[in-house]
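What you see is part of a larger complex, with each chain still in position.
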Amino acid sequence: MTPSSTRWPVAVLGATGAVGQAFIRLLEGHPWFDLVEVAASERSAGKSYQEAAKWLEGVLPASVAGLTVKLCTPEQVTAPIVFSALDSGVAGDVEAAFARAGRLVLSNAKNYRMADDVPLVIPEVNGDHLALLAHQRQVRGWTGAIVTNANCATTVIAAALAPLHQAFGVTKVFATTMQAVSGAGYPGVASLDILGNVIPYIGDEEPKIETELVKLLGTFDGTRIKHADIITSAHANRVPVEHGHTVCLSVAFERKPTPEQALDVLRNWTGHAAVKGLPSAPEPALIIRDENDRPQPRRDVDRGNGMATTIGRVRADHLFDLRLVAMSHNVVRGAAGGSILNAELLAASGQLAGIGAP
Amino acid sequence: MTPSSTRWPVAVLGATGAVGQAFIRLLEGHPWFDLVEVAASERSAGKSYQEAAKWLEGVLPASVAGLTVKLCTPEQVTAPIVFSALDSGVAGDVEAAFARAGRLVLSNAKNYRMADDVPLVIPEVNGDHLALLAHQRQVRGWTGAIVTNANCATTVIAAALAPLHQAFGVTKVFATTMQAVSGAGYPGVASLDILGNVIPYIGDEEPKIETELVKLLGTFDGTRIKHADIITSAHANRVPVEHGHTVCLSVAFERKPTPEQALDVLRNWTGHAAVKGLPSAPEPALIIRDENDRPQPRRDVDRGNGMATTIGRVRADHLFDLRLVAMSHNVVRGAAGGSILNAELLAASGQLAGIGAP
């Protein structure tokens, strides 16, 4: 399963923010990847990482504390694999520069997600879409590549619906999200806004859910991604939860399953075969709870080291066919951990040949 | 507008619980009603109210602190108008006993809500349904009567959809609720269950929403309520909010309105005419917010003294016709305040003749 006997040096762009810190936590002790460089904006560049970042969770790894923060340019950052936690405001140009310079960029930004030649991947769901990279290189003339992962709320939905779509053909989705504050980064949501409150709006979140889902559940025909024929209507809400986006779903299908049939499919789903055994792959990817009051973000968010998706309350729907609730860790499964799993899948499947070459 | 120059003595059953306390707060200084009796279970009966109740919010009115708690029987409690905050486990028999004894019972329990001869009323929405009481007395042989108000989550939805239903004919509703902890009473939800968490389940809540809504939006034909032809699919969630149930709605109509048309109807809606000017009637009943991040429970819950419903994010829906968000105070608008407004409407419209007579 290990891609080779050699380890890969990797870098994190946007390393001081909340997602950047999650990359650092998850890469600590990683069996294949060595975090050798951290990069951020001009304000942080030149400082030690410890000095530049306000570390938010757990213990800052000693091996990273002393790294000097670099600027986000392919001249300064030399690692062949680059995890990007950059804001969309700067991600467009920076990520392209790295791909042009021969690096594999694993991006959390929205900029390239919907581009025809850029894979938008949740490995278990559509790991085969990574084959789109050949097309990307041809089109863009890059020696490197950009692979994106989905918006964190979309990730919950796609992970929960992929098995059902494969089995019964999803056609319509109502999705109401209750999203954790960590999804807004740091400092992000002001405590005066969210303590004891619900904010029924997250900027740009509903369109992301509605557009990304059809690409994630689409099919790769050897050349391009054919989007799934699904119409989604999303309601995005912020709730006073630290980590974990919870989503209530009502779903219509081409072939209506009973709740029992759906549960059977969800319980037995294994996802894209090549993902099995990767270092960050949760086993199982989906956890199905029988209790009627689960999933709950605070209690279920860390399952599978934050990479599992927990599903519950699968039941009949009066208007569509099924209702269910799904939840996963927005910073791990929905951001940093998802990018790392994408990189692992590329490494394990030998698609990193030539990456990092000048 | 005042029903007469005389004031009505009233009692509260289940007076020590969270809704019972809300009745006491809202009746303090009421222009028409004098709270003269409080009643509760055997555990509290015989004690002073101050001794029996753990007062939760604001200041316990001095006039109530010293009242001796009575048992919930029409022998002990003599007031002609009785506000019931009883649990459904005991409400069935107790409320019937009071109605049989000639009292007007304004109930918050679910027991009689769906009975054919019992009005389920939100005054602005379907105040005309109170005329069903003539039928109730005939059927039951009661000299008194039972009037119910709806489940607190259903109340939010019905208040927001009534104007749209009247104008465009609602046919389908997806409703995802994010409900405050006070909806579960006291002690209710354990802090270990809800701090920083979401619980995607509230026992019996979804069926209540789905069944009560069609009666609330139904029409009274002079004899009985014809239920509205609406199919509802509900997802009920508990969130760490003190007061205020927030609901995300996707709605289909017979005659599809644009968001602008819907907003126009909502802004100009006045509701059942006889409600206007009642002591507890909010003015306006619906508050429409233009900001995309409203309503918010902590910031909007007290509008109209907790009796107004705040609506926002009225926008197009990809699957049905409209999406919107609505919120109101679950303990005031959705419980005690709703009951009091029902009683005010009955008093103002002269329907209390004979109430309290032996």
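Order as written gives the chain letters A and B; numbering starts at 1 within each chain.
Basically, a contact is a pair of C-beta atoms (placed from the backbone, for glycine too) under 8 Å apart; a residue touches a chain by one contact, two chains touch by 3 or more.
For clarity, every value in this text was computed on a predicted model and none was experimentally measured.
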Just want to confirm the stoichiometry: 2 copies shown, so how many copies does the whole thing hold? 4
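Here is the rule we use: only the chains that are shown with their structure count from here on.
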In the complex of these two chains, what residues of subunit B are touching subunit A? 172, 174, 176, 178, 195-201, 210, 231-233, 235, 237, 239-242, 246, 248, 250, 292-299, 312-313, 317-320, 323, 325
